[in-house]
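For this view, one protein chain was removed and the others were kept in their places.
Then we have chain A:
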Amino acid sequence: MNKFTTKIAAALSFGLVAAGAQADEIRIPVNSWTGQNLSAHIAGQLLEKLDHEVEYVTAGAVPQLAAMAQGTLHFQPEFWDNNVGDIYPDALAVGDIVIVGPLGLQSREGWIYPPYMEEQCPGLPAYEALYDCAQAFAAADTFPNGRLITYPADWGTRSRDLVAALDLPFQPVAGGSEGAMIAELRSAVAAQQPMLMMFWEPHWLFAEFDFNWIEWDAPENGVCDESNQTRGDACGFAQANVGKLVNRDFAETWPDAYALAEAFTMDNASQNEMILQVDQQGMSVEDAAAGWIAENEEIWTPWIEAARAAQD
(Lines give C-alpha, C1' and ligand atoms only; values in the text may rest on other atoms or scores of the structure.)
Protein backbone atom coordinates (compact mmCIF):
# COMPACT_ATOMS: atom_id res chain seq x y z
CA MET A 1 0.00 0.00 0.00
CA ASN A 2 1.57 3.31 -0.96
CA LYS A 3 1.20 6.62 0.83
CA PHE A 4 -1.58 7.91 -1.35
CA THR A 5 -3.88 4.95 -0.72
CA THR A 6 -3.08 5.10 2.99
CA LYS A 7 -4.23 8.69 3.06
CA ILE A 8 -7.42 7.84 1.23
CA ALA A 9 -8.10 5.01 3.65
CA ALA A 10 -7.57 7.31 6.61
CA ALA A 11 -9.82 9.99 5.14
CA LEU A 12 -12.42 7.40 4.37
CA SER A 13 -12.54 5.93 7.84
CA PHE A 14 -12.74 9.39 9.39
CA GLY A 15 -15.59 10.31 7.08
CA LEU A 16 -17.37 7.13 8.02
CA VAL A 17 -17.19 7.84 11.71
CA ALA A 18 -18.36 11.41 11.16
CA ALA A 19 -21.28 10.38 8.99
CA GLY A 20 -22.12 7.42 11.21
CA ALA A 21 -24.04 9.66 13.61
CA GLN A 22 -27.80 9.20 13.35
CA ALA A 23 -29.81 11.84 11.55
CA ASP A 24 -32.83 13.16 13.44
CA GLU A 25 -35.47 11.82 11.08
CA ILE A 26 -38.48 9.65 11.76
CA ARG A 27 -38.21 6.35 9.95
CA ILE A 28 -41.40 4.63 8.89
CA PRO A 29 -41.40 1.05 7.63
CA VAL A 30 -43.01 0.40 4.26
CA ASN A 31 -44.25 -3.20 3.88
CA SER A 32 -44.94 -4.97 0.65
CA TRP A 33 -48.70 -4.37 0.42
CA THR A 34 -50.53 -1.29 -0.75
CA GLY A 35 -52.83 -0.70 2.23
CA GLN A 36 -49.95 -0.34 4.65
CA ASN A 37 -48.02 1.82 2.18
CA LEU A 38 -50.96 4.26 2.10
CA SER A 39 -51.21 4.46 5.89
CA ALA A 40 -47.44 4.96 6.05
CA HIS A 41 -47.43 7.78 3.52
CA ILE A 42 -50.44 9.57 4.99
CA ALA A 43 -48.89 9.44 8.46
CA GLY A 44 -45.56 10.52 6.96
CA GLN A 45 -47.00 13.46 5.06
CA LEU A 46 -48.84 14.63 8.19
CA LEU A 47 -45.59 14.38 10.16
CA GLU A 48 -43.97 16.56 7.53
CA LYS A 49 -46.64 19.17 8.22
CA LEU A 50 -45.22 19.21 11.77
CA ASP A 51 -41.79 19.92 10.21
CA HIS A 52 -40.38 16.48 10.87
CA GLU A 53 -38.09 14.81 8.41
CA VAL A 54 -39.48 11.45 7.37
CA GLU A 55 -37.74 8.55 5.71
CA TYR A 56 -39.64 5.56 4.30
CA VAL A 57 -37.74 2.30 4.64
CA THR A 58 -38.79 -0.92 2.92
CA ALA A 59 -39.05 -3.67 5.52
CA GLY A 60 -40.32 -7.23 5.81
CA ALA A 61 -43.04 -8.06 8.34
CA VAL A 62 -40.83 -9.81 10.89
CA PRO A 63 -37.60 -7.86 10.24
CA GLN A 64 -39.43 -4.57 10.88
CA LEU A 65 -40.13 -5.73 14.45
CA ALA A 66 -36.46 -6.43 15.05
CA ALA A 67 -35.67 -3.04 13.54
CA MET A 68 -38.19 -1.25 15.78
CA ALA A 69 -36.94 -3.06 18.85
CA GLN A 70 -33.42 -1.94 17.94
CA GLY A 71 -34.59 1.63 17.36
CA THR A 72 -33.68 1.68 13.66
CA LEU A 73 -37.31 2.17 12.64
CA HIS A 74 -39.58 4.38 14.69
CA PHE A 75 -43.25 4.40 13.77
CA GLN A 76 -45.42 1.74 12.13
CA PRO A 77 -48.90 3.20 11.58
CA GLU A 78 -50.50 -0.06 10.39
CA PHE A 79 -49.46 -3.28 12.05
CA TRP A 80 -51.29 -6.60 11.87
CA ASP A 81 -50.80 -8.61 15.02
CA ASN A 82 -51.78 -11.95 13.52
CA ASN A 83 -49.27 -14.30 11.92
CA VAL A 84 -46.18 -12.90 13.57
CA GLY A 85 -44.10 -15.09 15.83
CA ASP A 86 -42.73 -14.76 19.34
CA ILE A 87 -40.61 -11.78 18.43
CA TYR A 88 -43.64 -9.47 18.74
CA PRO A 89 -44.94 -10.41 22.22
CA ASP A 90 -41.32 -10.59 23.43
CA ALA A 91 -40.56 -7.06 22.26
CA LEU A 92 -43.82 -5.80 23.79
CA ALA A 93 -43.06 -7.49 27.10
CA VAL A 94 -39.69 -5.78 27.55
CA GLY A 95 -41.07 -2.48 26.29
CA ASP A 96 -38.89 -2.13 23.19
CA ILE A 97 -42.06 -1.68 21.14
CA VAL A 98 -45.12 0.25 22.36
CA ILE A 99 -48.69 -0.08 21.05
CA VAL A 100 -50.31 3.37 20.60
CA GLY A 101 -53.81 2.00 20.09
CA PRO A 102 -55.91 0.66 17.24
CA LEU A 103 -55.73 2.17 13.76
CA GLY A 104 -59.46 1.82 13.22
CA LEU A 105 -59.36 -0.63 10.32
CA GLN A 106 -61.90 -3.40 10.83
CA SER A 107 -60.17 -6.64 10.01
CA ARG A 108 -61.80 -9.91 9.16
CA GLU A 109 -60.34 -13.36 8.82
CA GLY A 110 -62.08 -16.48 7.68
CA TRP A 111 -62.81 -18.76 4.77
CA ILE A 112 -63.79 -17.21 1.44
CA TYR A 113 -65.22 -18.65 -1.77
CA PRO A 114 -66.17 -17.21 -5.16
CA PRO A 115 -69.94 -16.54 -5.53
CA TYR A 116 -70.41 -19.16 -8.28
CA MET A 117 -69.83 -21.87 -5.68
CA GLU A 118 -73.29 -21.14 -4.25
CA GLU A 119 -74.85 -22.78 -7.33
CA GLN A 120 -72.96 -26.01 -6.62
CA CYS A 121 -73.47 -25.83 -2.89
CA PRO A 122 -76.81 -24.14 -2.19
CA GLY A 123 -76.51 -24.14 1.59
CA LEU A 124 -73.68 -21.55 1.56
CA PRO A 125 -72.64 -19.28 3.18
CA ALA A 126 -73.45 -21.25 6.36
CA TYR A 127 -70.57 -23.54 7.39
CA GLU A 128 -73.03 -26.42 7.92
CA ALA A 129 -73.33 -26.63 4.13
CA LEU A 130 -69.69 -27.65 3.87
CA TYR A 131 -70.48 -31.05 5.44
CA ASP A 132 -72.74 -31.98 2.53
CA CYS A 133 -70.94 -30.53 -0.44
CA ALA A 134 -67.31 -31.27 0.32
CA GLN A 135 -67.10 -33.06 -3.03
CA ALA A 136 -67.96 -29.85 -4.85
CA PHE A 137 -64.73 -28.48 -3.41
CA ALA A 138 -62.66 -31.61 -4.03
CA ALA A 139 -59.53 -31.92 -6.17
CA ALA A 140 -57.53 -34.93 -7.34
CA ASP A 141 -55.10 -34.85 -4.46
CA THR A 142 -57.79 -34.51 -1.77
CA PHE A 143 -60.72 -36.54 -3.14
CA PRO A 144 -63.24 -37.40 -1.71
CA ASN A 145 -62.56 -34.63 0.77
CA GLY A 146 -62.84 -30.98 -0.12
CA ARG A 147 -59.71 -28.91 -0.65
CA LEU A 148 -59.16 -26.03 1.73
CA ILE A 149 -56.21 -23.70 1.19
CA THR A 150 -54.98 -22.48 4.56
CA TYR A 151 -52.49 -19.80 5.49
CA PRO A 152 -48.84 -20.63 4.75
CA ALA A 153 -47.35 -23.04 7.28
CA ASP A 154 -45.32 -20.30 8.94
CA TRP A 155 -48.51 -18.36 9.79
CA GLY A 156 -49.79 -21.01 12.16
CA THR A 157 -52.30 -23.85 11.89
CA ARG A 158 -55.65 -22.29 12.83
CA SER A 159 -57.64 -23.60 9.84
CA ARG A 160 -56.22 -27.08 10.28
CA ASP A 161 -57.21 -27.06 13.94
CA LEU A 162 -60.72 -25.91 13.08
CA VAL A 163 -61.20 -28.62 10.44
CA ALA A 164 -60.11 -31.20 13.01
CA ALA A 165 -62.29 -29.78 15.78
CA LEU A 166 -65.42 -29.66 13.62
CA ASP A 167 -64.64 -32.94 11.86
CA LEU A 168 -65.21 -31.29 8.48
CA PRO A 169 -64.66 -33.52 5.42
CA PHE A 170 -61.94 -31.20 4.12
CA GLN A 171 -58.23 -31.58 3.66
CA PRO A 172 -56.21 -28.48 4.57
CA VAL A 173 -53.42 -27.62 2.12
CA ALA A 174 -50.91 -25.00 3.27
CA GLY A 175 -50.85 -22.01 0.95
CA GLY A 176 -47.08 -21.56 0.89
CA SER A 177 -47.11 -17.80 0.49
CA GLU A 178 -49.47 -14.92 -0.09
CA GLY A 179 -48.41 -14.74 -3.75
CA ALA A 180 -49.19 -18.41 -4.29
CA MET A 181 -52.60 -18.02 -2.61
CA ILE A 182 -53.51 -15.07 -4.80
CA ALA A 183 -52.25 -16.82 -7.90
CA GLU A 184 -54.50 -19.74 -7.01
CA LEU A 185 -57.51 -17.46 -6.46
CA ARG A 186 -56.91 -15.64 -9.73
CA SER A 187 -56.67 -18.80 -11.78
CA ALA A 188 -59.62 -20.45 -10.00
CA VAL A 189 -61.86 -17.49 -10.73
CA ALA A 190 -60.63 -17.31 -14.32
CA ALA A 191 -61.51 -20.98 -14.91
CA GLN A 192 -64.58 -20.99 -12.61
CA GLN A 193 -63.08 -23.75 -10.51
CA PRO A 194 -64.02 -24.66 -6.94
CA MET A 195 -62.16 -22.75 -4.27
CA LEU A 196 -62.25 -22.40 -0.50
CA MET A 197 -59.49 -20.45 1.16
CA MET A 198 -58.53 -18.87 4.44
CA PHE A 199 -58.11 -15.16 3.81
CA TRP A 200 -58.24 -11.76 5.42
CA GLU A 201 -59.73 -8.32 4.93
CA PRO A 202 -59.01 -5.50 4.26
CA HIS A 203 -57.10 -6.68 1.24
CA TRP A 204 -56.85 -5.18 -2.21
CA LEU A 205 -58.08 -8.45 -3.67
CA PHE A 206 -61.64 -7.54 -2.69
CA ALA A 207 -61.41 -4.43 -4.83
CA GLU A 208 -60.74 -6.63 -7.85
CA PHE A 209 -62.87 -9.76 -7.31
CA ASP A 210 -66.07 -10.76 -5.52
CA PHE A 211 -65.77 -13.25 -2.73
CA ASN A 212 -68.21 -14.41 -0.07
CA TRP A 213 -67.39 -15.37 3.49
CA ILE A 214 -68.35 -18.60 5.23
CA GLU A 215 -70.60 -17.69 8.15
CA TRP A 216 -70.20 -19.20 11.59
CA ASP A 217 -72.33 -19.46 14.71
CA ALA A 218 -72.40 -16.27 16.72
CA PRO A 219 -69.97 -16.62 19.64
CA GLU A 220 -71.27 -16.27 23.17
CA ASN A 221 -70.47 -12.88 24.67
CA GLY A 222 -69.09 -11.69 21.33
CA VAL A 223 -65.54 -13.01 21.57
CA CYS A 224 -64.61 -16.16 19.70
CA ASP A 225 -62.59 -18.75 21.61
CA GLU A 226 -60.84 -20.55 18.76
CA SER A 227 -59.53 -23.44 20.80
CA ASN A 228 -62.92 -24.65 21.99
CA GLN A 229 -65.34 -25.31 19.15
CA THR A 230 -67.67 -28.10 18.09
CA ARG A 231 -70.18 -28.63 15.30
CA GLY A 232 -73.22 -26.57 16.22
CA ASP A 233 -71.15 -24.20 18.32
CA ALA A 234 -68.45 -22.99 15.96
CA CYS A 235 -67.52 -19.33 15.92
CA GLY A 236 -64.73 -19.66 13.34
CA PHE A 237 -61.85 -17.32 14.04
CA ALA A 238 -60.89 -14.71 16.59
CA GLN A 239 -60.30 -11.48 14.73
CA ALA A 240 -56.92 -9.79 14.38
CA ASN A 241 -56.12 -6.33 15.61
CA VAL A 242 -54.64 -3.63 13.43
CA GLY A 243 -52.66 -1.31 15.64
CA LYS A 244 -50.11 1.48 15.56
CA LEU A 245 -46.63 0.80 16.93
CA VAL A 246 -43.79 3.05 17.98
CA ASN A 247 -40.40 2.21 19.39
CA ARG A 248 -39.38 2.67 23.02
CA ASP A 249 -38.05 6.22 22.89
CA PHE A 250 -40.55 7.64 20.43
CA ALA A 251 -42.79 9.50 22.90
CA GLU A 252 -39.79 11.09 24.57
CA THR A 253 -37.91 12.07 21.40
CA TRP A 254 -40.85 13.41 19.44
CA PRO A 255 -43.77 14.23 21.80
CA ASP A 256 -45.77 15.95 19.05
CA ALA A 257 -45.30 13.04 16.65
CA TYR A 258 -46.41 10.69 19.40
CA ALA A 259 -49.59 12.73 19.90
CA LEU A 260 -50.24 12.55 16.16
CA ALA A 261 -49.66 8.80 16.21
CA GLU A 262 -52.22 8.51 19.00
CA ALA A 263 -54.82 10.50 17.09
CA PHE A 264 -54.20 8.93 13.65
CA THR A 265 -57.01 6.67 12.34
CA MET A 266 -58.07 5.10 9.06
CA ASP A 267 -61.28 3.36 8.02
CA ASN A 268 -61.88 0.49 5.59
CA ALA A 269 -63.86 2.49 3.02
CA SER A 270 -61.23 5.21 2.60
CA GLN A 271 -58.43 2.72 2.40
CA ASN A 272 -60.21 0.52 -0.13
CA GLU A 273 -60.87 3.53 -2.33
CA MET A 274 -57.20 4.52 -2.29
CA ILE A 275 -56.07 0.92 -2.87
CA LEU A 276 -58.25 0.87 -5.97
CA GLN A 277 -56.69 4.12 -7.18
CA VAL A 278 -53.19 2.74 -6.75
CA ASP A 279 -53.63 -0.85 -7.88
CA GLN A 280 -56.13 -0.41 -10.66
CA GLN A 281 -55.71 3.14 -11.91
CA GLY A 282 -51.95 3.33 -11.72
CA MET A 283 -51.75 6.26 -9.30
CA SER A 284 -48.61 6.43 -7.15
CA VAL A 285 -48.93 5.79 -3.42
CA GLU A 286 -47.63 9.28 -2.65
CA ASP A 287 -50.26 10.92 -4.84
CA ALA A 288 -53.08 8.82 -3.44
CA ALA A 289 -52.03 9.72 0.10
CA ALA A 290 -51.72 13.40 -0.82
CA GLY A 291 -55.19 13.21 -2.38
CA TRP A 292 -56.69 11.85 0.82
CA ILE A 293 -54.99 14.63 2.81
CA ALA A 294 -56.30 17.29 0.44
CA GLU A 295 -59.86 16.04 0.68
CA ASN A 296 -60.07 15.30 4.39
CA GLU A 297 -58.72 18.39 6.03
CA GLU A 298 -61.52 18.38 8.62
CA ILE A 299 -60.43 14.92 9.77
CA TRP A 300 -56.76 15.53 10.31
CA THR A 301 -56.78 19.18 11.46
CA PRO A 302 -57.66 18.15 15.04
CA TRP A 303 -54.82 15.56 14.95
CA ILE A 304 -52.30 18.24 14.03
CA GLU A 305 -53.69 20.55 16.68
CA ALA A 306 -53.37 17.80 19.29
CA ALA A 307 -49.80 17.26 18.19
CA ARG A 308 -48.96 20.97 18.43
CA ALA A 309 -50.54 21.08 21.89
CA ALA A 310 -48.38 18.16 23.01
CA GLN A 311 -45.27 19.95 21.83
CA ASP A 312 -45.92 22.99 24.05
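General remarks:
The rule is simple: a residue touches a chain if its C-beta (ideal position, glycine included) is under 8 Å from a C-beta of that chain, and two chains touch if they have at least 3 such contacts; residues count from 1.
Here is the rule we use: contacts and distances are computed from a predicted model.
Hidden from the displayed complex is a chain whose UniProt protein name, among "PQQ-dependent catabolism-associated beta-propeller protein", "Heme exporter protein B", "Glycine betaine/proline transport system permease protein" or "Sarcosine oxidase subunit gamma", is "Glycine betaine/proline transport system permease protein".
Residue in contact with the omitted chain (choice from A:Gly95, A:Pro115 or A:Gly179): A:Gly179.
Shown as candidates are A:Ile112, A:Leu130 or A:Ile149; the residue that touches the absent chain is A:Ile149. Checked against the hidden chain, the listed residues A:Val62, A:Ala136 or A:Leu276 yield one contact partner: A:Val62. Touch with the hidden chain on the side of chain A covers residues 13, 15-17, 19-20, 29, 32-33, 57-60, 62-67, 70, 72-73, 83-87, 139-141, 143-144, 149, 152-155, 173-184, 186-187, 190-191, 193, 204.
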